[in-house]
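What you see is the complex with one protein chain gone and the rest in place.
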Amino acid sequence: MKISEKYNQVRQATIDFCSHLEIEDYSIQVVQFASPAKWHLAHTTWFFETFILKNYVKEYTEYNSNFNFLFNSYYNNAGDRILQANRGNMSRPSIDKIFEYRAYVDANMQELLNGDSVKKIIDLVTLGLNHEQQHQELLITDVKYMLGHNPIFPEFNSGFNLVKDNNSSNEIVKIKGGTYKIGYQGKDFCYDNELGVHQVYAADFEINNHLVTNGEYIDFIESEAYTDFNLWLDEGWSWVKANNINSPMYWHKIKGKWHYYTLSGLLKVDENAILSHINYFEANAYAEWKGMRLPTEFEWEIAAQKLDWGKRWEWTNSAYLPYPNFTKENGALGEYNGKFMSSKMVLRGASVATSKNHSRPTYRNFFNPVERWQYTGIRLAK
Amino acid sequence: MKISEKYNQVRQATIDFCSHLEIEDYSIQVVQFASPAKWHLAHTTWFFETFILKNYVKEYTEYNSNFNFLFNSYYNNAGDRILQANRGNMSRPSIDKIFEYRAYVDANMQELLNGDSVKKIIDLVTLGLNHEQQHQELLITDVKYMLGHNPIFPEFNSGFNLVKDNNSSNEIVKIKGGTYKIGYQGKDFCYDNELGVHQVYAADFEINNHLVTNGEYIDFIESEAYTDFNLWLDEGWSWVKANNINSPMYWHKIKGKWHYYTLSGLLKVDENAILSHINYFEANAYAEWKGMRLPTEFEWEIAAQKLDWGKRWEWTNSAYLPYPNFTKENGALGEYNGKFMSSKMVLRGASVATSKNHSRPTYRNFFNPVERWQYTGIRLAK
Amino acid sequence: MKISEKYNQVRQATIDFCSHLEIEDYSIQVVQFASPAKWHLAHTTWFFETFILKNYVKEYTEYNSNFNFLFNSYYNNAGDRILQANRGNMSRPSIDKIFEYRAYVDANMQELLNGDSVKKIIDLVTLGLNHEQQHQELLITDVKYMLGHNPIFPEFNSGFNLVKDNNSSNEIVKIKGGTYKIGYQGKDFCYDNELGVHQVYAADFEINNHLVTNGEYIDFIESEAYTDFNLWLDEGWSWVKANNINSPMYWHKIKGKWHYYTLSGLLKVDENAILSHINYFEANAYAEWKGMRLPTEFEWEIAAQKLDWGKRWEWTNSAYLPYPNFTKENGALGEYNGKFMSSKMVLRGASVATSKNHSRPTYRNFFNPVERWQYTGIRLAK
Partner (left out) sequence: MKISEKYNQVRQATIDFCSHLEIEDYSIQVVQFASPAKWHLAHTTWFFETFILKNYVKEYTEYNSNFNFLFNSYYNNAGDRILQANRGNMSRPSIDKIFEYRAYVDANMQELLNGDSVKKIIDLVTLGLNHEQQHQELLITDVKYMLGHNPIFPEFNSGFNLVKDNNSSNEIVKIKGGTYKIGYQGKDFCYDNELGVHQVYAADFEINNHLVTNGEYIDFIESEAYTDFNLWLDEGWSWVKANNINSPMYWHKIKGKWHYYTLSGLLKVDENAILSHINYFEANAYAEWKGMRLPTEFEWEIAAQKLDWGKRWEWTNSAYLPYPNFTKENGALGEYNGKFMSSKMVLRGASVATSKNHSRPTYRNFFNPVERWQYTGIRLAK
């Protein structure tokens, strides 16, 4: 596919999701880590404007000089910006203006891409589209966070509940110990944090093909696991106590039955569906309770081709750290991944909210161990 | 005027102000004390539904059973409610639904008022309309807070800047000492906190007819008053240092000139206009700097008929405490005023944002001494 | 008594109290508002050194140049100082050094006072001794706070429980309305905040001779008053809920019986003894529950000569604000009282911990309405 077509396709997917939003839904930020839809729409556009149009289009006229300040996320090299926690304080620019901004940048991008685009530009556009796909996933999870924390539990779209109820076989995959190659070896796009192919030694291990279901997790809850400190990491136990946690995010016990908020509203928990919205501490406690453990990110990558994966981000027992020989670009784009390599855990796989063509066995996703607003799940190993 | 006409008039004034809002402007809450426009629209409606329709209309069908939880402000007697700080987290119900709610309640109210309304109902409607007028003022100041804290300083309405540039004569009013009667003695509506007519003794005093102007306050700023701890109350000085305060709210020094955000956007400060948006600590420090003091609320009331007043809420040097013989109603309506009688200072007068027919010499407004998002000003005495 | 004798007497009283302390008790600060004993010992000494010796003794050699920084409390005019919350972080200077410091300053003071002291010096010494007496009371209440928050409830002194168990008669004092003079009119020492004699008008009122007892307060507790929001000011109710308050400070229910920590350790609550350690919100809620109210500070002063008073600081319903014509000294000593005139309530009387000769009917004590570590009590009026 031509890069200009790909560009259209990815950019359109962002808009398609938004067709179910009310205007009131675009601007609100309930919590620091979940940005308003409006902000995602503008920030992904800013990315193309800042890193491509301003650098590669002669005499490009920026759409609005305030937008660099408003829609830069975390690129120190790209100048000052509003605090992340304040993204939801801005009723203006209105949605109309944001769609105008997208149209303006898209028109300029198409003009550029219909010329003789050099490899450097194509690489940057590819990065920009992958960036947009990451924000498509955040758009879903951030909208879910906002609606799911509204006391009236509004339905986003009755046909889009993102509950995955067909699980994989109960097979256990056995892997022979030895030295394996880790990291992206293909020729297509990947992030800098997947590069630096290197060897790791893994001992024999077993890994479940099956992801933990809601029903299995209810057994864990009913065993009073949320009050048994011996199952928990110290940080996790502090989190449980400080927040009175007794179930995954979005779960509510109503008249003795577990329900959960989905993008189709409040539903009864489907016991056969794959568990979601648990954090690393919960995943780790569950594994402890089962007498098993989480796989490392290397075990996961080694076993990946023998596993069904791809509807949950799976917590691994690996911290997010640089591969040997990790290098990053100079300037703003070097801030994309590398600077977050502390205090985060790696997740492998992909979720029901992940954009199409945005997953691969070497992909390293990462979040703070306490977070659970992504579609996260548990795969056990030993 | 008939009560049903008054009802229509006051309710319509709320809607009129909103005609200048974009849909995006209705739902955002930037700070705990400034509620979203949507919330004001619904809460004032909830007041009529809860305290009148549910009690006085047989078989009244409530509009939506969730709304009591969503739109109760602080009435413990009226049940649970969302936290004040979370009023801005709700994109839904949408604006359309809120206007439907207003229409539904208004229709029911008109039906009730066109019957043979007993005095009790008329009294409650009168209270509800005064309540709505108070929220009309908050609607203005809360929208201003939201837009004025947006880094792009959006214009709300080019013809509505609420800058009052004609000040009064420089006359000094002299009042003879003696015993005076304080409190509301008329027969129309007043709040419970104005009742309990009682005598106070005041010594001879002088009070300025003139309110402090922006230009006069610039002299105070330029004397480096914001760095001279001897002018400030201890709490005020802590506030200045902790927040690096150096000017009134909404003021910005741009290329050496003072500007302020108004509902018509960012303007140059008009030195002849009356100062606004200062808190009690700033008012008190200014008076100290002038070798004068703020009037007490009693002095203000005694002198009121000889003063031009009514475009600023004027900080007095009186704490908000009950008058002798203050009594409050039982139940929710008893929570209206009385429970706030600690840690607040009294303001007298009325502001450019106060609704018509919503001011009188005995009116006791009150805010925390640190707040300055209302149209507050300074009158000096000695 | 000669001023040099008075000096010795007051300074010695501070030391006498300390004879019951262990060395470990001198340095700890459990909460920002309760300073370590060591700090009180040094700060009161610093007061004499800074405001008298450095100004009136030629070629006076300061004891230690660091002490100005360490032991200044809140006098901005006297230079930088450590944060109040950090007073307990300093194990050094050791207690020995602090007693050396006291001895050094005392010797210098005696030399000065044995010369021909001018009135200005005598006035400053008198202020310094009153200041020391205020810190003697804080020394008691701060030590009690530290020991009373130690889970093993150490006994300070078995003969010093400061429980006042003889209460006054149940008489009700009736005062005729009229104009009364308020403020200190004598010729001895008083604080600047008592000056500015002025008239106030008071209507007829009744005031109880009797202070509320522990037994009466237990009735209030057992009526479930701590869960009835209608009794509480809004701020008070927030405080009750946020801190799960259900009784006065230092009270513990052990096997169904109320106990309280005293300086003689944990004792059963004496139901006939006068209630202590409640804050303004509790005092106000109690009055509300009784259908009465707290007196204003003016009513208290008017009635004082007809009342038994002097073993509790009694919450009044008056905010701490300047009297008409209040003036303060220039420089540091002007910071003594005036700058605290916001967000505080006035207490009248004196407590069991108040130093001898440190009370009078015009004395205006003041604390934040939330505080209750002083020996505070309730007198009702109507």
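A, B and C label the chains in the order they appear, each numbered from 1.
Operating definition for what follows: a residue touches a chain if its C-beta (ideal position, glycine included) is under 8 Å from a C-beta of that chain, and two chains touch if they have at least 3 such contacts.
Quick caveat, the model's predicted, so the values are computed rather than measured.
Trainee: Kindly name the visible chains that come into contact with the excluded chain.
Mentor: Among the chains that are shown, those touched by the missing chain are A, C.
Trainee: Decide which residue listed in A:Gly128, A:Gly148, A:Pro248 or A:Pro369 touches the omitted chain of the complex.
Mentor: Residue touching the chain left out of view: A:Pro369.
Trainee: Sort through A:Ser19, A:Ser65 or A:Asn230 and give me the one touching the missing partner chain.
Mentor: Considering all chains, including the one not shown, the answer is A:Asn230.
Trainee: In the full complex, which bits of chain A touch the chain not displayed? Write them out.
Mentor: 74, 76-77, 179, 198-201, 203, 229-230, 232-237, 280-281, 284, 293, 317-319, 321-322, 324, 334, 339-343, 369
Trainee: Considering the whole complex, not just the chains shown, which residues of chain C touch the missing one?
Mentor: Touching the chain left out of view, chain C contributes residues 22-28, 30, 38, 66, 69-70, 82, 88-95, 146-147, 149-152, 154.
Throughout what follows, only the chains that are shown with their structure count from here on.
Trainee: Among line, ring, star, complete and other, which best matches the way these chains touch?
Mentor: line
Trainee: Could you label the chain B-chain C interface same or different, taking same to mean over half of its residue numbers are used by both chains?
Mentor: Same, since over half the interface numbering is common to both chains.
Trainee: Between chain A and chain B, what is the gap in Å from one C-alpha centre to the other?
Mentor: Here chain A and chain B have centroids separated by 45 Å.
Trainee: Cα centroid separation between chain A and chain C, in whole Å?
Mentor: Their C-alpha centroids are separated by 57 Å.
Trainee: If you average the CA atoms of chain B and of chain C, how many Å lie between those two points?
Mentor: That pair's centroid distance is 37 Å.
Trainee: Going by the contact rule already set, what residues in chain C reach two or more other chains?
Mentor: In chain C, no residue touches at least two other chains, as defined above.
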